[in-house]
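Just dropping this structure here.
Every protein chain of the complex appears in place save one, which is left out.
Presenting subunit A:
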Amino acid sequence: MGLDWWVSSLFLLSFVMLDIGAVELDQNLQTERISGSAGDVLEDDPVGRLKVFVYELPSKYNKKILQKDPRCLTHMFAAEIFMHRFLLSSPVRTLNPEEADWFYTPVYTTCDLTPNGLPLPFKSPRMMRSAIQLISSNWPYWNRTEGADHFFIVPHDFGACFHYQEEKAIERGILHLLKRATLVQTFGQRNHVCLKDGSIVIPPYAPPQKMQAHLIPPDTPRSIFVYFRGLFYDVGNDPEGGYYARGARASVWENFKDNPLFDISTDHPTTYYEDMQRAVFCLCPLGWAPWSPRLVEGVIFGCIPVIIADDIVLPFADAIPWEDIGVFVDEKDVPNLDRILTSIPPEDILRKQRLLANPSMKQAMLFPQPAQPGDAFHQILNGLARKLPHDKSTYLKPGEKILNWTAGPVADLKPW
């Protein structure tokens, strides 16, 4: 009798343990656990799994730049600054470089802003190069691995290609000196020159307090089917259309401007965040680059993101199963967007909403100050921890040199 009881209880326990994708009734909320290709890793704690050493660079690389322009703290590239601040006070930081697994170089390459607030990438390659020269001459750790155990945050449009225009970015390619380093960037597109293997894709920075301030009661019925606010034609830079967004946004407008299911316009309403919470689908089409803060906003507000960007790589793709959460539409299928969206079975839509309602999903997209467990900072560290231990090719044999310090456009070699 006792054995029976043990067996049955063990059976029951195993059932509970194995039920990974179970629907959890969390108080009143129905959410679903999120596990991507790397497993159920969203809630992992990186503390104790890696050690990061932060180089002390002269303030002209970070503090002075920020002082010159404090707008860098609020634009969508602010992740580089907040990551630095987070690492300085994080338990994963070590002051002993000998025991560090990863080395971080705090250089704010995206903080050179125009009067309109757009970052200029023209000095960034030189700034990065100068920083690397500094760390390679003052510390032995760069030369030990030629950067293979170093990581850099490059949240610019096309990452470390350091240009906002795609053709120019592709031409330049990733800065040669960063060839072996791990890049943490917002840009992600498969088979693209500017996305290196082993890079960690992160969401763009979106102000968490601002979004929390616009939450509406969750029982407000979702009555908008598809929602989008933004440009369809970039009249200033591409008046004829066809370049901007590879024509996809223009196609959305032309096909669905008369469709009452699609609430799309170029307006700038003050109720933008509230409207997203009243919508079932939020379009996240590419612009000049495939990524946009709309993805983050859609996740926070529970609006299923409809991603229209061929071959895009979304943030933390190994931890978050984006195919289950969002809807991916090929750019050539945009004219059939209404058919695609209305033919999704309602159970799938409800499941996606459950996944989006998972608080760890929302937390993973944010950069809150101060940092909270499960947020984007921790996901970056988890990603770095998953790349450990470094394999043998990381450490160079004595005398071996891989990087060519004179590669790249001549203009980049000028000192900064």
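Methods note: a residue touches a chain if its C-beta (ideal position, glycine included) is under 8 Å from a C-beta of that chain, and two chains touch if they have at least 3 such contacts; residues count from 1.
One rule holds for everything that comes next: contacts and distances are computed from a predicted model.
> Between "PPM-type phosphatase domain-containing protein", "TATA-box binding protein associated factor, RNA polymerase I subunit A", "Glycosyltransferases" or "Zinc finger protein 511", choose the name on the UniProt record of the chain that's been left out.
"Glycosyltransferases"
> Can you tell me which of A:I153, A:L295 or A:L341 touches the chain that was removed from the display?
A:L341
> Among A:L215, A:V235, A:L388 or A:I402, single out the residue that touches the unshown chain.
For the chain that is not drawn, the touching residue is A:V235.
> Could you tell me which of A:A38, A:L66 or A:I349 touches the chain that is not displayed?
Of the listed residues, the one touching the omitted chain is A:I349.
> If the hidden chain were put back, which of A:P207, A:G287, A:P305 or A:G326 would touch it?
Touching the chain that is not displayed is residue A:G287.
> Among A:K63, A:K179 or A:R222, which residue is in touch with the absent chain?
Touches the omitted chain: A:R222.
> Provide the residue numbers of subunit A that touch the chain removed from this figure.
Counting only subunit A, the missing chain is touched by 28-30, 114-122, 157, 164-167, 170-171, 189-193, 217-219, 221-223, 225, 230-237, 239-243, 246-248, 250-251, 253-256, 258-261, 266, 268, 280, 287-289, 310-311, 331-332, 334-336, 338-339, 341-344, 346, 349-350, 353, 409.
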